[in-house]
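One protein chain omitted, others in place.
Take a look at chain A:
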Amino acid sequence: MAQSNFDRRRINGPEESFQPTFEDDDDRETRWKPGNPRIGRGARDIRPIFLTAGLINQANGSAYIETEKTKIACAVYGPRQSKSTTYNEKGRLNVEVKFSPFSCTRRRVPIRDAEDRSVAVQIQQALVPAVRLELLPKSTIDIFITIIENDGIEGCIAAGSVAASAALADAGIEMLGLVASCSAAVVGKEIWLDPTEEEGKASSGTLILAGMPALGTITSVWQSGSMTPADGIKCMEACQERYTDIHAVIAQSLLDNAQNNT
């Protein structure tokens, strides 16, 4: 059975792979225990962001984002003519996400998983309201996102949306505003912004908020796990406060890039 969907085109790793476990891994004092404050940073702090636009020169526009252990590259191609046979008054925004095989603690099998598609849907939803697709009839914009390293899927989605919006602006595609995105997790009674993978596992529920701070509008809210409505609203407020800072980071990197090009 395993032979039938054996992938002959790629170098195949072992069927199962596990992280090496270290003896002192479990009884480390640095491990977070319920009731303790967050380790490493404040509850409402996000990881530092490094963002540059225009890294991939054969793409129409591109961006690279790094927030500690999350590393994402994004390329935008188009607008190009739609391949579909139906006439479309509005343009189409196509988002494709790929995890590198080594991006997570467990090896990612290139084709067989579905998580990349759900991440793509969420990023697409965050971006669509911002792009002026009505100006691009019969055209398609392709966004390719490669997750080089993943530290928390929520952070990946948020950083992916940020990178994609920077890449779209770099590609000279008309947008209503820049999209910024931030994630939050409810851990115990606290709200932690931009959770890592560890912290995501320790949390009861997570929320990802995307919007255009320049216009004061929200483009997408994505909540998973359990969360009281009051916590949900608190998370959204915290995210909204923080993504204004993220917006400033995007704006600065795009300005630097624009000045280097002139």
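FYI, a residue touches a chain if its C-beta (ideal position, glycine included) is under 8 Å from a C-beta of that chain, and two chains touch if they have at least 3 such contacts; residues count from 1.
Criterion: contacts and distances are computed from a predicted model.
Peer 1: Name the absent chain as its UniProt record does, using one of the following: "Ribosomal RNA-processing protein 43", "Origin recognition complex subunit", "GTP-binding protein rab11" or "S1 motif domain-containing protein".
Peer 2: "S1 motif domain-containing protein"
Peer 1: Give the residue, chosen from A:Val162, A:Leu178 or A:Met236, that touches the chain omitted from the document.
Peer 2: A:Leu178
Peer 1: Among A:Gly13, A:Gly42 or A:Pro137, single out the residue that touches the unshown chain.
Peer 2: With A:Gly13, A:Gly42 or A:Pro137 as choices, the missing chain is touched by A:Pro137.
Peer 1: Per the definition of touch given earlier, which of A:Asn60, A:Ser103, A:Gln122 or A:Thr206 contacts the omitted chain?
Peer 2: Only one listed residue reaches the unshown chain, and that is A:Asn60.
Peer 1: To test your reading of the contact rule: which positions on chain A touch the chain that is missing from view?
Peer 2: 60, 77-82, 84-88, 132, 136-139, 169-172, 174-178, 212, 214-215, 251, 254-255, 258-259, 262
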